[in-house]
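In this view, the complex is presented without one of its protein chains, the others remaining in place.
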Amino acid sequence: MNVLAVTEQRDGALRKTSHEVVWAARLLADAMGGTVDALVLGAPGMDAAGAKLGEAGADRVLVAEDASFVKYAPCGYAATAAAVAKTGGYGVVLVAATAGGRDLAPRIAARLDAPLATDATGVSFADGKVTASRPVYAGRAIQQLRFDAPVAVISLRPNTFAPGSAGKAGTVSKVAAVTAARVVVREVKAAEPGKLDVAEASVVVSGGRGLKGPEHFALIENLARAFGSAAVGASRAVVDAGWRPHAEQVGQTGKTVSPQLYVAVGISGAIQHLAGMRTAKVIVAINKDKDAPIFQVADYGIVGDLFEIVPRLTEEIARARAG
Amino acid sequence: MAPRFEGVDFYDVGSLLSEEERAVRDTVRQWVDDRLLPVINQHYLEGRFPLQLVPQMAELGLFGANLPEEYGCAGLNNVAYGLIMQELERGDSGVRSFASVQGALVMYPIHAFGSEEQRKTWLPKMASGEVIGCFGLTEPDFGSNPGGMITTAREAAGGWVLNGAKMWITNGSTAKVAIIWAKTGALDDASSIRGFIVPTDTPGFSAKDQKGKLSLRASDTSELVLEDVKLGKDALLPGSKGLKSPLSCLTQARYGIAWGAVGAAMGCYDEALRYAKQRVMFGKPIAGFQLQQQRLVEMLSEITKAQLLVLQLGRLKDQGKASPQQVSLAKRNNVDMACDIAREARRLLGANGILAEYSAMRHLANLESVYTYEGTHDMHTLILGEEITGIGAFE
Partner (left out) sequence: MKIAVCIKRVPDTETRIRIAGDGASIDETGVKFIINPYDEFAVEEALQRRDKAGGGEVVVIALGPDAGQETIRSVLAMGADRGVLLKAERIPADALAVAKALAAELKDGGYDLVLFGKMAADDYHHGVGPMVAELLDLPCVTAISKLELEGGKGVAEREIEGGVEVVEFALPAVLTAEKGLNTPRYPALKGIMAAKKKPIEIKPAALGEARAIVTSLSLPPDRKAGRIVGEGPDAVPELVRLLRTEAKVL
């Protein structure tokens, strides 16, 4: 059985998650004894970007271009991906569980009459069946979801699957774009330039109620800046209090993040916060209360007054990175 | 942020409640978690009632919730009403007191002793929180002995003239209307006590907050002075007659207090249990030490008994069978139990227990007032003593 990896571009550039999805498809296809096709959806001129997906693990790169595909086009993308998926003997369609992918994957699944797994952190093949491993109950349990269908759609949690290198080029060919425009993305309002999203950043610095007031988030922003490319996150308590926008909330009713480094400042670590960040590779906690639950998941902790510790940490990180 | 409160229910008392009663409890519980607990410390420390929460409480329908819908009230039964008091007092006794006064001490007498016109004039506005009320019975020199009051109401041309002073009046300075109890006859004639609806902007009426409280700090307590307060004939609550009228209001309020005390105790126990499981001393959580386990077990036992007690009392009240003495027993037992639990919880929390960040000390201080008001613990002892022996021991 073959695997179709549906990739995602923004402004004509393939997103990092596309490489993760293609390599995950490669590993799965190898286990299933099949091939990997990567589907690129975008405005005309995607060939060059698409060609790189061969190296990233695709046997064939299928490019569907249409002027209306410049931004995410929910109906057109879904119709095109479903049309392609019906042709190549695919057992699995993989999509990244980004904001776009979470929207797209169920649409493709419904069109293919295929079962769906969202936000998988693992995919395996055994005894002729595909199984997705995925966190449920806000990360407090891991579910193995097995598919008993000719084709299944799985979205993969970003930052969880490593990209790889096939050491060979793939072929690039065009496929027909199916357009439909019942839902149109009129514009994309960009967040402040240079501002990283918590779900994408490799370093996240989050602040909680320990900061005592919205004005003190400058401490968090400065520390994030010292890391070079870190995103600012927030606990639910401070988002509910209106100190920070919901886009920054990490946890149950916010975003799930899996960065290389997560720094929790003044966050006690309620279950629903831990749910959103426990898969970070390394967790650092700074809190005045040494009994705070956050220390039970943190790899490294400092107990004390964040107003003294964070400025010092900002300084030291900046120095370490400069040196 | 404190984790969400999930109730204390060792005997599955919840299964004895109807779906609506549970829904009422859960709604108020969530509101307390979301809106009251995040602000209560600040108000307590600053000694201010959280007046900004009144419109929300009104929108939920918390005021006079057991009065009929035709007056803008929720029309709940007495068990659901009790559950509201329980959940509010888990937040803070001062906030529960506010609701008790509004509902049981002002709306209730207007409903019970007022004319239809008085009901229609006042009850909807009080249910909607537009009008806040207070209840003036206690006087500086007449607390446990309200029959000795010296506030008077004299008939004059076209109405009444009131003179006197009242003390320890919850909501006194924020109220737009006061129910004032006064003697219309001789000072030694308690049977001449009648109730009056007094708009607080009537000339001669003044209210001054009592300062320096170390308890119920998130509640306004005032002194009222009535100096030749002239009222129309329609100010009189026509159905009120003698001391038993204000006492029946107190029975309503005490009923709510008996439930409220369970809530305060639950809050203290819940906090203590969480703390004990988390706080590590000598290399293990303090919940692993026998002395703390005993504390927690005592708390749970007492809460369980108290919650069964008020539930049965509520069922009796809904059947019209609850006696004032039964209400006395519940108030006496439950408040005393809550005081003990708050103290033990405070101790379990060690030094942290004295901080406003934890609720035990606040509850402990509050409950000392609750122990004393609406019939002191000792007065309820005497009420029950008389009930079972047939011999009064008041004087």
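Each chain carries a letter (A and B) given by its place in the written order, and its residues are counted from 1.
The rule is short, and it goes like this: a contact is a pair of C-beta atoms (placed from the backbone, for glycine too) under 8 Å apart; a residue touches a chain by one contact, two chains touch by 3 or more.
Everything quoted here is computed from the prediction, not taken from an experiment.
Colleague: For the full complex, which residue in A:Ala152, A:Ala224 or A:Val250 touches the chain that was left out?
Modeller: Result: among the candidates, A:Ala152 touches the missing chain.
Colleague: Touching the hidden chain in the complete assembly: which of A:Ile142, A:Ala169 or A:Ala218 does that?
Modeller: A:Ile142
Colleague: Mind listing the chain A residues that contact the chain we can't see here?
Modeller: 71-72, 74-75, 78, 98-100, 102-103, 105-107, 109-111, 113-119, 131, 134-149, 152, 182-191, 195-197, 199-200, 203, 246-247, 249, 252-254, 260-261, 271-272, 278, 281-285, 290, 295-305, 308-309, 311-313, 316-317, 320-321
Colleague: Since one chain has been left out of the picture, which residues of chain B touch it in the full complex?
Modeller: Within chain B, the residues that touch the unshown chain are 3-4, 6, 19-20, 23-24, 27, 30-31, 59-62, 65, 69, 74-76, 80, 84.
As a working rule, only the chains that are shown with their structure count from here on.
Colleague: Just the number, please: Cα centre separation of chain A and chain B in whole Å.
Modeller: Distance between chain centres: 52 Å.
Colleague: Give the list of chain A residues in touch with chain B in this complex.
Modeller: 209, 235-237, 241, 268, 270-271, 291, 293
Colleague: Okay, in this complex, where on chain B does chain A touch?
Modeller: Touching chain A from chain B are residues 1, 3, 38, 278-280.
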